[in-house]
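Yeah, one chain of the complex is gone here, protein chain that is, but the others are all in their spots.
Presenting chain A:
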Amino acid sequence: MRVGDALPPLEIEVTRTLIVAGAIASRDYQDVHHDAELARQKGSPDIFMNILTTNGLVGRYITDCLGPDAVLRKVAIRLGAPNYPGDTMVLTGSVEEVAGDTATVRVVGANGIGRHVTGTVTVTLPPGGAR
């Protein structure tokens, strides 16, 4: 793994089911993540994905790409354009830094309206490098 390497993109279909399942699995019962009518009353066009789900998907993306022996050390994300139902988010990553067995990967999740998430993930790689 070298600086500048790109990870294969991961497409996530942002379904209503994913948004609700992610919110409940993360124990986030804010109405804007499951109740479209209340979300609209709060000025949002629809329900939208919660940050914990985005965080979980970013973590999954990294270990999907680098293998189950890769250990997440740090995940830092910032949200931009919301993930609404019916959209597709494409996660892409590029290696920003490699120091010994530790790599820092820059991750971007783009959806139909912009960048949903930008962030960096620091990950320790198994001996012998990523699979």
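Here is the rule we use: a contact is a pair of C-beta atoms (placed from the backbone, for glycine too) under 8 Å apart; a residue touches a chain by one contact, two chains touch by 3 or more; residues count from 1.
Keep this in mind: contacts and distances are computed from a predicted model.
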Inset, instruction - Among "DNA-binding protein", "K(+)-transporting ATPase subunit F", "BlaI/MecI/CopY family transcriptional regulator" or "Glutamate mutase sigma subunit", find the name that the UniProt record gives to the complex chain excluded from display. - result: "DNA-binding protein"
Legend entry - Contacting the left-out chain in the complete assembly, out of A:7, A:77 or A:125: A:77
Inset, instruction - Just the residue numbers, please: which parts of chain A touch the chain that's not shown? - result: 12, 18, 21-22, 24-30, 42-43, 50-53, 55-60, 63-64, 68-69, 71-79
